[in-house]
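One protein chain omitted, others in place.
Right, chain A next:
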Amino acid sequence: MTAARVGIGGPGGSAVGSGKTALIEAMLQELADAGIDTAVITNDLVTDEDAERLRRGGKLPPDRVRAVQAGACPHTVIREDPTLNMAAADRLEADFPGLDLILIESGGDNLASTFSPDLVDFWMFVIDVAGGDDIPRKKGPGILQANLLIINKVDLAPHVGVDFPKMLAEARMVRSGAPVLPTICRKGDGVADVVAHLRREVLFK
């Protein structure tokens, strides 16, 4: 069986992101503990910033983290023309036979960001409470179409005036019951649930 390809997208571009890279960092330990052989592809605008961060974190050997530079709007290389990422994933599979999972992190984009099914088997969209509790109500394609929606930094809700239970209920409503999971990636909270979901829905192990 070829490696599952899982996309991780979400809004970004401001000083603080929604936590996509933090989610990957937190997931890597859980995945390793479960015996899931993993590699990562990061997508940045014109740098290798996220890849370097993951390599410095030391949760994966450096050569299992590959960087793609979009050079343009991040969604162009995960949806319109995902060939750069497909080629990077093919190279990882060739270099590491037996790989179970390739996580493909998009650069921070906007609420309309989605992944091409030509590139990934499953994709997650990561938002955070500090972005505002109206984000789910805006019904962006990323919110509606992702296979899994993650609401991160839920511990910040009282500090940014967000009614988190209401935000969670609205997210579940606009997604017509499709899964939504809360996390605090910085502390690792909820990350085991994300990995368990991936194991059931796409890794099958």
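The criterion applied here is as follows: a contact is a pair of C-beta atoms (placed from the backbone, for glycine too) under 8 Å apart; a residue touches a chain by one contact, two chains touch by 3 or more; residues count from 1.
In this text, contacts and distances are computed from a predicted model.
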From "Glutamyl-tRNA(Gln) amidotransferase subunit A", "ATP phosphoribosyltransferase regulatory subunit", "Urease accessory protein UreE" or "ABC transporter ATP-binding protein", the hidden chain's UniProt protein name: "Urease accessory protein UreE"
Residue, one of A:Pro62, A:Pro117 or A:Pro158, that touches the chain absent here: A:Pro117
Missing-chain contacts mapped onto chain A: 1-2, 4, 79, 114, 117-118, 121-122, 141, 144-145, 200-202, 204
